[in-house]
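Certain chains of the assembly are absent from this excerpt, and the rest are unmoved.
Residue numbering begins at 1 within each chain, and the chains themselves are lettered A and B in the order written.
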Amino acid sequence: MVSITHNPIDTAAVLASVKDADCGANVLFVGTTRRMTGKRETTRLEYECYEEMARAKMMSLVDAARDRWPIVKTSIVHRVGVVEIGEASIAVAVSAAHRSASFDAASWLLERLKQEVPVWKREVWADGQEEWIHPQGEAAPVTKDDSDRDSTKATP
Amino acid sequence: MMKRVLLFAAAKESVGQDSITVELPDTATVADLRKQLVSEYPVIRDLVARSFIAVDQQFASNDVLIADAKEIALIPPVSGG
């Protein structure tokens, strides 16, 4: 199950969606809006996405995870719009026969999702500032050929 | 040819629109599109340099021709999760 929702995420339902009699190991990750970043306080987050591409990217990540690990069922649900402190913006669930596959696949899916899936958060700080978060640094490489760099190309 | 480019997040906010349309020669590549975007919308110059271009919902490298593209989007560094 891959979905993008404007509503609160039912995390128990996400976990239940990967349940399988042949799986002994179920891992659920829930990402929630955190109050403090260092000494700075967040009021809320607002998520936006490029919906069709985000959904396609999430499905291809699930396929890639299934190629890498013997996992059985996988669900990813991302919420968009306002996500208040303590509320879930993302839930990822993975089931497998054994726990190492579930843990590794869930952790990898989060890692890739945060690099490749077109979803953005706007941080609304308690001090009144607001900003879109566009991380610096390593971005996912587009192709194997990264040779023709110029100032108008994403720095890989 | 005229090509519409979808904008998101800080790019959308800076430009004040959720898409922009640029005119390009039929032989234009992703690299040409980047240059045209920066030239017409200097306010997003730095962000374009750090962004990917998605052509029909796939990340596209700079040498890709865009004449047949049905949907083009500027993808600033993502921050979902």
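Convention: a residue touches a chain if its C-beta (ideal position, glycine included) is under 8 Å from a C-beta of that chain, and two chains touch if they have at least 3 such contacts.
Given the structure is predicted, the values throughout are model-derived calculations rather than measurements.
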Whole-complex copy numbers (one chain of each kind is displayed here): A x2, B x2
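The criterion applied here is as follows: only the chains that are shown with their structure count from here on.
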Separation of subunit A from subunit B, taking each centre as the mean of its C-alpha atoms, in whole Å: 23
Subunit B to subunit A touching residues, read off their complex: 6, 8-10, 13, 31, 34-35, 37-38, 47-52, 54, 57, 59-63, 73, 75-81
Of all residues in subunit A, those that touch subunit B in their complex: 31, 47-50, 52-54, 56, 78, 89-90, 110, 113-122, 131-136, 139-140, 142-143, 145, 148, 150-155
